[in-house]
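Note that this complex is displayed minus one protein chain, with the remaining chains in position.
Take a look at chain A:
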């Protein structure tokens, strides 16, 4: 075959008008060439390509963050009541002459919903929205001692077979429930403990709790209603923090792209351990730990704000802009950029998580801040 015949062949391939055999000739050549080529880019050259492509493609990038200065002392002075009174917001510093302005009507971005991915002990991953309610999802254990079910509300439940030989000390097998952007999911563990998992989070737990401790590992945010069992403490590990409880209700906020791990107690008592320190929380208290400090700080907070997400709401209690925007990033799959100094903006109040993004931004704009929506990027400026 000469060059022009080959060119004709290739052009027909492009148009999709080749016979199966001619098409196969080209593909066979391609595969032959690929598997016999010794060409190889160096690690350095591949890294170079990676960086080059990264700058050309619409990838999710880390937000450019203007450092948020130490909080300006805030006196919540004016509450703006909106509509039914469900939404109220305060300004951190009230400047009378500044009018609230909606700069641009943002294009609507839909909220998240119930989305979760379950990883079984054999590594198989299941998209839970593909499973219909009341299904048995899988069985775990050497003799199928544990059944994983989905109840009518979509909650994942671990049921231990009553006939299973409980005297046997099985090695634990672990499952992981995780949520993507815009997903949250509820689960009942083998001991009856309820876990609500917030967006972009994951929890790893044994399919049954043998041994004398109940240990789970959390990345991201979850609310726990721990089933009482005084003989087996329940332990939540996140990064360097370890929380030990007997039977209580509490929320753990431990995203590895946020500086502070927050543990908020609603009922009972928990011990928060971090490095060599331990703090015992009382109901209504929240502990904060940061990577740069060895101390655990404890303060009184609005616990409702900490667990509002489990009730389908956003609620902010003197929340700083960055942490509010992080929540929106995780729930709406957006990217946030900061322009100018917006460090002193604090939010109080709330709205619902099933609203489109534009409605949530409208509420936030009452707090002396403006948003511009460019596709899925939200630009925040004073």
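As a working rule, a contact is a pair of C-beta atoms (placed from the backbone, for glycine too) under 8 Å apart; a residue touches a chain by one contact, two chains touch by 3 or more; residues count from 1.
What we mean here is this: contacts and distances are computed from a predicted model.
Note on the omitted subunit: UniProt lists it as "RNA polymerase sigma-70 factor", one of the names in "RNA polymerase sigma-70 factor", "cytochrome-c oxidase", "3-hydroxyacyl-CoA dehydrogenase" or "Protocatechuate 3,4-dioxygenase". When the missing chain is restored to the complex, the residue among A:111, A:333 or A:350 that touches it is A:333.
Check A:114, A:172 or A:202 against the missing chain and you find that the one touching it is A:202.
Taking the complete complex into account, residues 1-3, 5-7, 10-11, 13-14, 21, 24-35, 37, 39-43, 45-47, 49-50, 52-54, 56-60, 117, 119, 123-125, 127, 176, 178-182, 200-202, 219-220, 256-257, 333, 335, 376 of chain A touch the chain not shown.
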